[in-house]
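The complex is shown incomplete by one protein chain, all other protein chains being positioned as in the whole.
Labels A and B are assigned to the chains in the order they are written; within every chain, residues are numbered from 1.
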Amino acid sequence: MKATLKLAGTASLALLAAAGAALAQDTAAAPEAPQYALASETAYIFNTLLFLLGGFLVMWMAAGFAMLEAGMVRAKNVSMQCLKNITLYSIAGLMFWITGYNLMYTGVDGGYIGSFGPYAFDAVGGNALDTGYSTASDWFFQMVFCATTASIVSGTLAERIRLWPFLAFTVVLTGFIYPIAGSWQWGAGWLNGMGFSDFAGSTLVHSVGGWAALAGALVLGARTGKYTANGVHPMPGSSMPLATLGTFILWLGWFGFNGASQLAMGTIGDVTDISRIFANTNMAAAAGVVVAVILTQVLYKKVDVTMALNGALAGLVSITAEPLAPSVWQAVFIGAVGGVIVVFAVPLLDKLKIDDVVGAIPVHLVAGIWGTLIVPLSNSDATYSVQIIGIVAYGVFTFVISLVVWLILKSTIGIRASAEEEALGLDKAEVGIEAYPEFGQGSQRV
Amino acid sequence: MKATLKLAGTASLALLAAAGAALAQDTAAAPEAPQYALASETAYIFNTLLFLLGGFLVMWMAAGFAMLEAGMVRAKNVSMQCLKNITLYSIAGLMFWITGYNLMYTGVDGGYIGSFGPYAFDAVGGNALDTGYSTASDWFFQMVFCATTASIVSGTLAERIRLWPFLAFTVVLTGFIYPIAGSWQWGAGWLNGMGFSDFAGSTLVHSVGGWAALAGALVLGARTGKYTANGVHPMPGSSMPLATLGTFILWLGWFGFNGASQLAMGTIGDVTDISRIFANTNMAAAAGVVVAVILTQVLYKKVDVTMALNGALAGLVSITAEPLAPSVWQAVFIGAVGGVIVVFAVPLLDKLKIDDVVGAIPVHLVAGIWGTLIVPLSNSDATYSVQIIGIVAYGVFTFVISLVVWLILKSTIGIRASAEEEALGLDKAEVGIEAYPEFGQGSQRV
Partner (left out) sequence: MKATLKLAGTASLALLAAAGAALAQDTAAAPEAPQYALASETAYIFNTLLFLLGGFLVMWMAAGFAMLEAGMVRAKNVSMQCLKNITLYSIAGLMFWITGYNLMYTGVDGGYIGSFGPYAFDAVGGNALDTGYSTASDWFFQMVFCATTASIVSGTLAERIRLWPFLAFTVVLTGFIYPIAGSWQWGAGWLNGMGFSDFAGSTLVHSVGGWAALAGALVLGARTGKYTANGVHPMPGSSMPLATLGTFILWLGWFGFNGASQLAMGTIGDVTDISRIFANTNMAAAAGVVVAVILTQVLYKKVDVTMALNGALAGLVSITAEPLAPSVWQAVFIGAVGGVIVVFAVPLLDKLKIDDVVGAIPVHLVAGIWGTLIVPLSNSDATYSVQIIGIVAYGVFTFVISLVVWLILKSTIGIRASAEEEALGLDKAEVGIEAYPEFGQGSQRV
């Protein structure tokens, strides 16, 4: 629970500082003892540094999504995915400042929404020791989570959504949907009050992105020719090494995603917990890969590299709701189930004729639900009933609002490229620049 | 102002330590009180860690330039760009040790140049607490800035410059031009004495690189067939995903570039400032992207992905001269103008028949001038007149010396590949290894 942890982090600072002060003075203690001040200052720097480190690692995940998606779409749509990814990251940065942060974190008070208005950073040379960390570092760290949510949507809808409606949805998602939903838990809103638990965002980030993507996929429809009378027509991605690179980038960034969600590094307890989180996060991803590799070998007699990559991501999403409490065995189990989910959910979606170009719905939505549901296995503060309430609440809210927004966009500016544009490829139709002008015949093939 | 900040950083350490010591002792205080020592030691570690973190992030920018350029040149010249980028980074490392660091930072004393000779790092187990940070960490951090300058030149001159004259210029640039020019400001030279302000190098790094590139482009001439009687012949880059990856790498590295230019992290004021810098840096880049996307849509009816990428970079360069003082609104404005600059300066250069393969001159030179010029908007210590003096001084010095060096190289070993080599591609002509031997017909096309 990010919000709770944040409070706990700050509280523990105070406690520890107090303990330090107590320790410092065997008998009578002055609360303003020098050790207190010193511990607070050092802790402030460590906490802020954690946000900055975690922040740049999660920012790097934007590149990971860009590469994963660039590798998983056909050559004629690669420039478009690149363009969408760098632009959505930019929009998230602007919107999470204009409305997002305050909607999510300011004055939620057990309710359903924060307050409106742009966020104000620390002054230059800020010296507000009592916050426990720099507010700008916190903003930066929370902003990159918001951007991650938007990245998830981008992959599912690739190869047939037009640029501008996608960007318009991104504005709504990053400026309103994600922050309002997020306020319920990390903003210390009603779900947090009930005891819902989602450490780093299996639900708040990944499922929210997944629900928004699912709503979009339903409104948008499948790519032309994907589902035929003769079954599913494969449309293989243009570059497996780029997809692999993207996955490695995401895996790396996830250490910041989960690790820095501890929200404090100024005590040995906190930094030790961050270390556990690093190890558990890696274990879950590793288990997701190994399970996906073995399962695809058994089921299909060949090892599908895209399943191995998505197995890693599903393991990572699964452990994200609770990367701290699990024992190593539990982390391996949680991630391994994530790997199983991907192997079965990807073809299931195709059966339902829901066209998810990169497998983002299995990875982020389904594994996100699994990860959130299983929290009580290792964390006794969480209960299955409240976890289900949270999962349903986030699902209903995000899916319904997203559906409405997609439908409005569809009925106004339109969201889908024309059949000719889709056949030509969005790179030529909307970007004007081919991704690989000298290789193959991207736009003529498939 | 890096030099000033560096002194200020160290000074503030001492002040803060003194304050801590004062706090520690309600009444009479011994300056060598234990809290003082402790604070200094912790601050030393934080400061050094900042240089190491910033250093590896900026080192990573060398890979960003390599990928950006590999994606923006045609397939027949990709191996050459890869080779140039890893070699120029290596040369910068060697030259900034042999002559660079001391020319830039040692004994400038308000003058125009430092002293000659290789730089000496700390001894093993170095314990010189009074410096406030490890000297080797400082060297490493400053070295990667020097390498960045050389990376800028590489992109502009791609596809027709030969390897060895380029490397020869790199030796002069990284060993002499950049350090001598840099000494004027960050080495506490004459411009620093006048009150010139360039926090992280809009001018010292980016414009200097841009001026050197411009001089080279003028001496070298455009690629054969680029400017014809029928107008500008487009020569599209071979891989948009690699260009996108490069841009994301540069964006990530920029947090180190600007953030660690605070030069100290051992006080809460410093780490809070670093956080502001992270947020402002991200805001400016985001604004640059969004503006470039909107502008190209309006102007060309299609969104040019290379403009979006260069918009990010121009936003980053623009905010680099002063990433700390601006409010968020100002950071957005500064970055947005960077985006405008790129959209208009790229075709303007083509009108002038200056062939800049990756758009480095608009991004690094023009946006660098803009960023430096606008510092007084947010930083009241700077004045427009002194900023202009600095911009002109750096421009004249770098452009003239670079021009002379390029002309000498041209008249001695020659700098340009023959028409046949250019048509064949530099990969076959000089590297002997094609970048993509199995794809397309790189060397036969365009």
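By definition in this document, a residue touches a chain if its C-beta (ideal position, glycine included) is under 8 Å from a C-beta of that chain, and two chains touch if they have at least 3 such contacts.
The structure presented is a predicted model; accordingly, all values stated were derived computationally and were not measured.
> Of A:Met143, A:Ala285, A:Ile319 or A:Ile401, which residue touches the hidden chain?
A:Ala285
> Identify the residue among A:Thr48, A:Ser79, A:Thr203 or A:Ser238 that touches the chain left out of the display.
Answering carefully, the residue with contact to the hidden chain is A:Ser238.
> At which residues does subunit A meet the chain that is not included here?
20, 23-24, 35, 38-39, 42, 46, 53, 57, 74-75, 236-241, 243-245, 247-249, 251-252, 255, 259, 265-269, 271-276, 278-279, 282-283, 285-287, 289-290, 293, 297, 300, 302-306, 308-309, 312, 324-325, 328, 332, 436, 439-442, 445-446
> When the complex is taken as a whole, what residues of subunit B touch the one chain not shown?
Subunit B touches the missing chain through residues 34-35, 37-38, 41-42, 44-45, 48-49, 51-53, 55-56, 59-60, 62-63, 66-67, 70-71, 78-80, 82-83, 85-87, 89-91, 93-94, 97, 118-122, 124-127, 129, 134-137, 139-140, 143, 163-164, 167, 239, 242, 245, 427, 430-440.
Simple rule for what comes next: only the chains that are shown with their structure count from here on.
> How many Å are there between the centre of subunit A and the centre of subunit B, using C-alpha atoms for each centre?
It comes to 31 Å between the two C-alpha centres.
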